[in-house]
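Starting off with a structure, shown below.
Excluded from the complex is one protein chain; the other protein chains are retained at their positions.
As written, the chains take the letters A, B, C and D, and residue 1 is the first residue of each chain.
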Amino acid sequence: MDKQLISRGTSRTPLPRFMLWILPWVAMLGIGLYAIFLCLSKGLNQTNMDNRFSFGLWIYLDLTVIALGAGAFFTGFLLYILKRKELKAVINSAVTIGFICYSGAVAVLAVDVGQPLRAWFTFWHPNVHSMLAEVTFCITCYLIVLIIEYIPVVLKNRRIKNVPSMLVFEFELHKLMVVLAAVGTFLSFFHQGSLGGLYGVLVGRPFAFRPALGIWPTTFFLFIISAAAVGPSFILLTTWLTSKISRKQLVKPEVLQDLGKISGSILIFYIILKTVDTIFWINSVHALGFSPAGFFRIQEFGTWILFLEIVVLGLVPAILLLSNRVRQNTTLLVLSATLACAGIVLNRYVMTIQTLALPTLPFDQFLSYSPSWQEVATFLAVIAYGMLVYSFSFRYLTLFPQEREIQSV
Amino acid sequence: METNHTSPRYGMVIDVDRCTGCGNCMVACAVENNVPPADPKATERTGTTWMRVSKLENGLPFPENRSVYLPVSCQQCDHHTPCVSVCPQNAVEYDTESGIVAQIPVRCFGCRYCVTACPYHARYYNWWDPVWPEGMEKTLNPDVSTRMRGVVEKCNFCHGRLQAARAKAAAEGRRTIADAEYVPACGESCPTHAIHFGNLSDPNSDVSMLSKDKRAFRLLEELGTEPKVYFLSEQDWVHAIVKNKISTELKGHGNG
Amino acid sequence: MLSLVFAYAWSTGNIIFLGAFFTIVAIIVATLVTTTLRTLRALRANAAEAIRWKSDFHDMPSSSRTCRHVFTGEFERRVCNNEFNCNGCEQHALLLAQQNAAAMPVNAQMNPGFALPLDRLYSRGHTWTKQNTDGTYVIGVDDFAARLIGTPSAIDLPAIGTRLSINGSAWNFKKGETSVRMLSPLEGEVVETSDGAQGWYLRVQPLSADVKTGHLLRGAEVGPWIQREFDRLQNYLADPKIGLTLPDGGMPVRDFTAEFPEKDWDAIYSTLLLEP
Amino acid sequence: MLKPGLLRFLAGLFFSLVIGWYVFPYALYEKFEQPIQFSHKVHTGETGGLSCTDCHEIKSDGRFSGIPALEKCASCHSSAIGTSSQEKILVDEYVSKNREIPWLIYAKQPQNVYFSHASHVKLAALECTECHGSHGSSDSLRPFQRNRISGYSRDIWGSTMSRINRASWDGAKMDDCENCHDRRHVANTCLKCHK
Partner (left out) sequence: MQFVGGSALGLLFTPIPWKVLNDSAIWTQNWPWIPAPLTGEFTSFGTTCTLCQSACGMRARSVGKQPVSLSGIPGHPFNNGSLCTAGILAHHLRYHPSRLRQPIKFLPGTGYGTPLSSTTVVDEISRCLNGNRGPVVILDGRPGRTASALFGQLGEAHPAVRYIPMSAPAFDVLHTMSDAPLGPLGYDIDGARLLVNFGAPLFDAWGTPSRASKVMDTRASKTQTVIHVEALCSRSASRSDQWIAARPGSEALLALSLACVMIEEKLYSAAAARTIGDFGEFSDYIRTFSPEAVSGASGVRPETIRTTARAFASQSPALAIVGNDASYETCAAVMALNILAGTVGHTGGVARRNAIPDAAVFPSSGVRAVSLHDVPDHSICTLIIDESLSGCTLSDALLEKKLVPKDATIISLSPFVTSRPYCTQYVVPSTVMFETMSDVPGPIDAAVSSLAVSAAVLQAPDGMMDAVQFAQMLGRALGSTTASGTTEELVKQRVAAIHASKRGTVFAPSTGVSTALQQCASADELWSALAEGGCWMDDAARGDNAPAAMTLMNAFRAAQISLPQSHNVDQLFVVPFAETTIYNGTPVSPLLSKVSQESGLRLSLRQAYVNPATAMARSVANGETISLTTKNGSMTVQAKVDASVMPDVIFVSIAGSRESSVSAHSAHDVRLLCNVNENGSFSSTPVSLQKVTA
């Protein structure tokens, strides 16, 4: 049965070995589901969040996975709208990763809110001025889009496509994929931006607050651009990792180099904007009467973090990725992509955790927060869920259409 | 968010030189607003105290160390209210008839974005189901609804008292109420009368005049949120610390 | 929502925000509805098999999609992107007009030893068809496919009356765990089936007088084609350590599957018999 | 092939519609009979001569006393006035035992709702019938229907989801309050009606 599900012409590890591979992830998912059950039945007192650190690991996780999942929309945009045909080699994988990231994020959000049964109020009574309403609308829509985009990948499974209606549906849906890609790009633009705006609009948090360009704070645009920059890097990274783990060449090397080049050119653009934004921010908080250096006075969040974010994990990978010679070398290429991804992981960390840790009132103190095991387990459950979905997808679906051709040569 | 200037804009002026930090306002508030007792695991950071008395120190060592107490509740921001604009489902609203920033817990779904947005830490999320010892639920105030776990709540200037005062006025055929008819529980319970309350739109009210006093200051005024809670102090160091934003000059780690 | 929700105001923010939201919802719904309607229409029109071919075609490696004009030497390298639908191919029409088919030599030595009579037309999926005197067509598998599959464990034939479409599924061979789909070389209704003892499997009544056979290989194309196919097969069967060798002095054996049981026959069938 | 498919499809559709529109609304509500079949008709108008405010009064502090306490009933019904079975229950079960009558209140507001009869009656001069309709002239009390999920009284929430055939007083959903406020240009802020 297992063999009947694996795409023709691709070889996969024997079933027992695959089971061994997924076992730890299933265990991780199980523990995480128990933690989620605790949080839903007993309330969020199971977490270490509090009234001062009201967003914690989960929101950070959401921001990060959604940023990394940006590869889905951006690859779709490049492939379907800008017709970069070579990206066809990774689009299925990108869609799967996008689907995993977004569905994981939404699942965690459902645990993170205190009254999940009332979450639909946002749709019925939306406050259009709220960045979170924008995020909710866009993420919900985009998750639906991603599900619809993921459906054809599933329907292409060897057994499923034998059913004529499934086959025809997939075929017809695929013809309209350009529409979905366009909608997805639009939605992604907005919610990546809104997630940035989430912090940028906080008047009460001078560390995160940014002046508005039009109706959105600058973080809105920075988040879009950074997500677009790092999305391809993450696809590159996951493709390389999958290839390493499965010990198979999945795409032609040019595809990875291409992804690196795209990533690098947007990243350099982002770093310039981020630098300009930082300079403006320093001036504006100074004008408010705050000492800009004061925000970086605590050791854990010293100025080194700014240097690390902008230079080491921003400028350096951007320059590396833009170099032809670096891209030819797989090790360097993957390393640069890793740095770029680490950069966005750090950026989202700073925006979420540092923003909350810094005091605002004169009698406040610096706050620390460490997640409870329930938070960590839930976090890991999302990782495990992603690994499982991706592992099964990789085994039974065609994530890398080039794989077969490469194998047959 | 237009403010109707013919309707009252309630505000508070707290004389910190009179505040002894006794905590009456905190417990009176909890009694009035049906705030539950602490869960055994609750801490300073997970507890619910709509009014919280914080200590502001001059930063000098013993015995020159001096401190004042600042009772901080929702500052009822009048402009760019940080929490109103962020709520995705309109559970937070600027009440145009009183200037009170309203939190509607039954609309809230507990995303805590407003908690993050509030620079005054005046918003409280219900981390636990509210539990009262057996029988004590009989002492709950019928003018205020109880809240459930998983929603955010905060000070609303004892709006239940405003409603009661309005109902009494209505029974007498009046559409307006006098300042003295409506005083929040914290103001009523303050043994040193440090808390003044009234209509800021009325230039002759006690609070209007005190808010223009040269001793008056507000918290984080430079953020432009126009809080309707003023503080009074004659002590220069209090003004200096509030203005100089000592907070960014971090002294150390703490659970604050 | 909207005016259903009380206190809803037609403010600019609301209009833009909710307008965008509903546009997107409408697009998503429209996409799904369109897809569903199109699916139903295609199913009703019995176009499933045609669509399967269209869909499968692009999933095949480019080596499986070599243009027929490469076999004739007209091109060094050309990959078909037109689902082997030569009738609809401008290049094909152009080339047909230029050459004299009869003048092309039968390049017999290209054939590595398969019996491929030229009295019939070959599909790229290794089925052939031949017109009977009564106007019906018989369909069988060519020598290449027959040797590839050897003795099937079962044959899954269509019911009488089933309509076949060009390059749609005709019947399935079962070989151990794997199943091999054979492509129909032409359009028509199955009027008779056989177990292959007579050399054919299906007898088909064309649906119209104008039987489309233009896409089928014939004559001089067959030899180079089968040579190429044999090369691809050898590629698969080669021991990666030793290189290319062939049992039987380079002559095709009767049953490749039996000869090389360790090979991934599922993948080989899939590639050579055009079922990705 | 499609025909029977379509039929099955329609059968499913029909099945859902029947369950959804007939069975579900019926099953959703729990019915309770009132402890006494009180007749407003007997007490008011020509026969009884009482007005609404004789029993349902607004206190001087603006609070509404709602359904009168047993004391009020007992002031007339210390012993049976008539011979009706309902009155016998009143006198035997409640008045003589001095037990409060456990009325089920149709229009009881949810805990989070603030409603001042004083401002609606004294300031806005609304008639009782504006919201309570002809309840005051009814001869018997309808069964109290309680939503099994939300716990709310059905009469508050209207008879049907679509609110078809709904009398103006039938139910008072948040929308109804807001509609009326809007018509009369009264503020519709949250704190107006929530506590």
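Just so we're on the same page, a contact is a pair of C-beta atoms (placed from the backbone, for glycine too) under 8 Å apart; a residue touches a chain by one contact, two chains touch by 3 or more.
Here the structure is a predicted model, which means the values were calculated and not measured.
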Mind giving the shown chains that are in contact with the missing chain?
A, B, D
Touching the left-out chain: which of D:Leu6, D:Cys76 or D:Ala187?
D:Leu6
Touching the absent chain: which residues on chain B qualify?
18, 20-24, 26-28, 30-32, 34-35, 37-38, 42-44, 46-49, 52-53, 55, 57, 59-63, 65-67, 106, 129-130, 132-142, 144-148, 150, 185, 188-189, 191-193, 252-255
Contact with the hidden chain only, please: which chain A residues?
115, 117-118, 120-121, 365
Residues of chain D (touch criterion as defined above) contacting the omitted chain
5-6, 8-17, 19-21, 24-25, 28, 59, 61, 63, 65-66, 110-112, 147, 149-152, 160-162
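The rule we apply is simple: only the chains that are shown with their structure count from here on.
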Distance from chain D to chain B - Cα centre to Cα centre, in angstrom:
37
Averaging only over C-alpha atoms, locate the centres of chain A and chain C and give their separation in whole Å.
40
Geometric centre distance via CA averages, chain D-chain A, whole Å
52
Could you pull out the residues of chain B that touch at least 2 other chains?
107
Chain A-facing residues of chain C, complex:
1, 5, 11, 13-14, 16-18, 21, 24-25, 27-28, 31-32, 34-36, 38-39, 42-43, 47-49, 51-52, 54-55, 59, 61-63, 177, 235, 264, 266-267, 269-271, 275-276
Touch list for chain B against partner chain D, complex
93, 95-98, 100, 102, 104-107, 143-146, 156, 159-160, 163-164, 166-173, 175
For the complex, give me every residue of chain A touching chain B.
43-45, 49-55, 112-116, 118-119, 121-122, 124-127, 129-133, 135-136, 198, 201-206, 288-291, 294-295, 297-298, 355-356, 358-368
